[in-house]
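Only a single protein chain was left out; the remaining protein chains are all shown in position.
A, B, C and D label the chains in the order they appear, each numbered from 1.
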Amino acid sequence: MLIGLFNNWIVVILMMIGLYIVIAHGNLIKKIVGLTLFQTSVFIFYISMAKVVGGTAPILADDIIQYSNPLPHALILTAIVVGIATIALALSLVIRIKAAYGSIEEEEIQRQDNQIQADKKERKQA
Amino acid sequence: MIDIVLLTLLLVVAIAIIRMKDLFAVIMLSGIYGLLSASFFVAMDAVDVAFTEAAVGAGISTLLMLVVITMTGRSENTTRHKPFPALLLVVITGGLLIYGTLDMPYFGSADAPVHSHVAPRYINDSMQEIGIPNIVTSILASYRAFDTFGELVVIFTAGVGVLALLSIVRRPIKGDKIAAVNDSMHEQHLVIRIVTKILLPFILLFALYVQFHGDFGPGGGFQAGVIFAAAIILYAMLFGLSTARIVINQAFIQLIAATGVLLYGCVGLVSLLNGGNFFDYNFLSNDAIAGQHLGILLIEWAVGCTVASVMIIIFFNFADYRERQLSNENQHNQESP
Amino acid sequence: MDIVINFSSGLCLFIGSFLCVSGGIGILRFPDFYTRMHAVGVTGTLGAAMILIGLMLHSTDLLVFAKLVMILLLTLLLSPTTSHVLAKAALHNGLMPKLSQNTLEQSSLDLKSKETASSKF
Amino acid sequence: MLVAATLAIFVAMILAIIRGISGPTFYDRILAVNMFGTKTVLLISLLGFVMGRPEFLDIAIVYALINFISVIAVLRYSDTNQFKHTPGAEPCNRKSTEKEP
Partner (left out) sequence: MISHLPVLQVIVPLMAAPICLIFKRAQLVWLFSLLVSGLTFLISILLLQQVMTSGVLSYELGGWQAPWGIEYRIDKLNAFLLLIISAISTIVLFAAQTSIEKEIDKNKHTLFYVLYLLSLTGMLGIVATGDAFNVFVFLEISSLSSYALIAMGKNKRALWASYQYLIMGTIGATFILIGVGLMYQMTGTLNMQDLSQRLPEVAQTRTVFTAFAFVIVGVCLKLALFPLHHWLPNAYAYAPSIVTAFFAATATKVAIYLLIRLTFSVFGLSFSFTTIPLQSLFMALGLIGIFIASISAIYQNNIKHLFAYSSIAQIGYMIVGFSISTVTGLTATLLHVFNHALMKCAIFLALAAVMYRLDDVQLNNFHGLGRQMPLTMAAIVVAGLSLIGMPLTVGFVSKWYLLSALLEQGWWPVAVLILLAAILTVVYLWRIIEVAYFKQPLVDNAAVKEAPILFLVPIWTLTIANIYFGIDTRLSVQVAQAAAQSLFGLTP
């Protein structure tokens, strides 16, 4: 029981580490690294699902009978590319946020937002 | 056995990433994390995935994060806001997932439903129907060609998104200024420039080998595109962005990205006009297997073009933004003291 | 004949792996960055070369042999260059090697003069 | 013999990771990543032979290239002022304050 599911439990712990980083850490780049951890652990879950003990890589060779399942590999190729696309967009947003707000800490940005809100209210009353 | 060791290493690196304050160390560790997960995929016989994860996960994403770090500063402030509700939420989702794993088929068992329903047809019949040894490429390019088309559009969207966010109207830089930059770069990185001059042709050739070798071994459009882009990025880093812009002009790269997606779509349209369904390569030429080969070759070529040009677009815009920021800072420093 | 090949490939693998492990121990135990650099640089290149030669002897078909030769050439070209760039960047950015006490003041003096000289570019 | 070599490479990788995590200055971390990269190249080639599938060698070549390019990128972009190494005040997690030059 333990050996059979050990892989999945480690993958679950990795997923939760990634999720924790995304939620708890204020730094925007740290959140992106957390996101990569979270997505990579989902890929590891898919690939460990596809492995057959005693099977080799899904490239047809005449002397091999047992292959690992090729379908999750094709799915994960798509998911990796989707992951890098999201990361590239998130990083360009971080650059623009740094240029606009001057900082990449969540509290600092939130404080500046509330600041603008407060000024707008005073101007409205005046 | 190997995978258990690799997984524990991954766990150690992940925990270290949580505790690290210095963002630079976090990126270095995420590079190691990418390499480790890529070697885990090799241990799990996922050859193509290891290829892509190494090239993308360990290479390009570390590179892009590095360029961003030099603009946004290295230190992360120490106050960890709301750790406990986050921990609570994470523990609940983790608990639900662990609860979910209890009924899963054991790791590597051959009788799991995954190996008995859809997969056997791919393994047994793909040689007769499509005729290429690498089953993953045959699934990617023929059985589920529309998935790869969607994925290509995702990469194209990311490229256009980065263009929309970071692209600026370029002022033509005077010739002599480029020469000045070139000289200072030359003096700083003498050894590296010579080595890269030797290495660049090899990397580009290797990218083309990976591109056309996708049918027989690990490789294919994505991996080739990323390696090609990595070579161009290496050139741009060491020979200066302005010289690289002259070698590879940006409008042409955007054109290639667009034509890559169009080529992929046209392969589908041609098979549609010949009477088959959208991505049915059997109608591309009179013999079915030749049609499959032709279709997969064209699709891999389209994917390679688009991925390479989008990665180049993303890197050039990131580095360009950094260059402009540094020049603004320098002007600012010259005026203020 | 193949006993000799097997034996020599085993020997090369053994030497290569010994070098790698010693490089690993070196990176942990040496006090200062430059000494660790030295440990990793030397053993990295030679260890890799030995293991690859061991694999070459072990390989049967030509294509695999060609790929192994390519990896060997690549490692021999890249790993020294990387070590060079790493050391140059570290020194350029002011990481001082940990020298014994008396040579410390003497070397920091001439480093200052070099610093002012090289601050033009 | 191949399996023994793989184990040795594993030990070297674990040592590299320990240096990567604990390394005081950030150049130690680059060194650790560089060593880790070269060891992974060897690991993949050995795995290719242990598992009897020599296709793995393409991946080993890509590893070598990608490792080289990322180390060069790190060093190329580390010459900006905020990476200036101020001896004593290493910007690592033990000392949270980091003097911005």
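Operating definition for what follows: contacts are C-beta pairs under 8 Å (C-beta built on N, C-alpha and C of every residue); 3 or more make two chains touch, one makes a residue touch a chain.
Everything quoted here is computed from the prediction, not taken from an experiment.
Undergrad: For the chain that was dropped from the view, give me its touching partners among the shown chains.
TA: The omitted chain makes contact with A, B across the full complex.
Undergrad: Identify the residue among B:R19, B:H117 or B:K197 that touches the chain left out of the display.
TA: Checking each option in B:R19, B:H117 or B:K197, the one touching the absent chain turns out to be B:H117.
Undergrad: Can you list, in ascending order, the chain A residues touching the missing chain?
TA: Residues 15, 19, 22, 28, 31, 35, 38-39, 42, 45-46, 49, 71-72, 75, 78-79, 82, 85-86, 89-90, 93-94, 96-97, 100-101, 109, 113, 116, 120-121, 124 of chain A touch the chain that is not shown.
Undergrad: List the residues of chain B that touch the chain left out of this view.
TA: Missing-chain contacts on chain B: residues 96-97, 99-105, 112-119, 121-122, 142-147, 149-151, 153-154, 156-158, 160-161, 163-165, 167, 169, 254-255, 257-259, 261-262, 265, 268-269, 272, 276-282.
Everything that follows uses one rule, which is that only the chains that are shown with their structure count from here on.
Undergrad: Which parts of chain C, given as residue numbers and ranges, touch two or more other chains?
TA: In chain C, the residues touching two or more other chains are 78, 81, 85.
Undergrad: Do you know which chain A residues sit against two or more other chains?
TA: Touching at least two other chains: 56-57, 59.
Undergrad: In the complex formed with chain B, which residues of chain C make contact?
TA: 77-78, 81, 84-85, 88, 121
Undergrad: Within the complex, which stretch of chain A touches chain B?
TA: Chain A residues touching chain B: 3-21, 23-27, 29-30, 32-33, 36-37, 40, 43-44, 47-61, 66-78, 80-89, 91-96, 98-99, 104-107.
Undergrad: Which of the residues in chain B come into contact with chain C in the complex?
TA: Those residues of chain B that touch chain C are 184, 187-189, 191-192, 195, 198-199.
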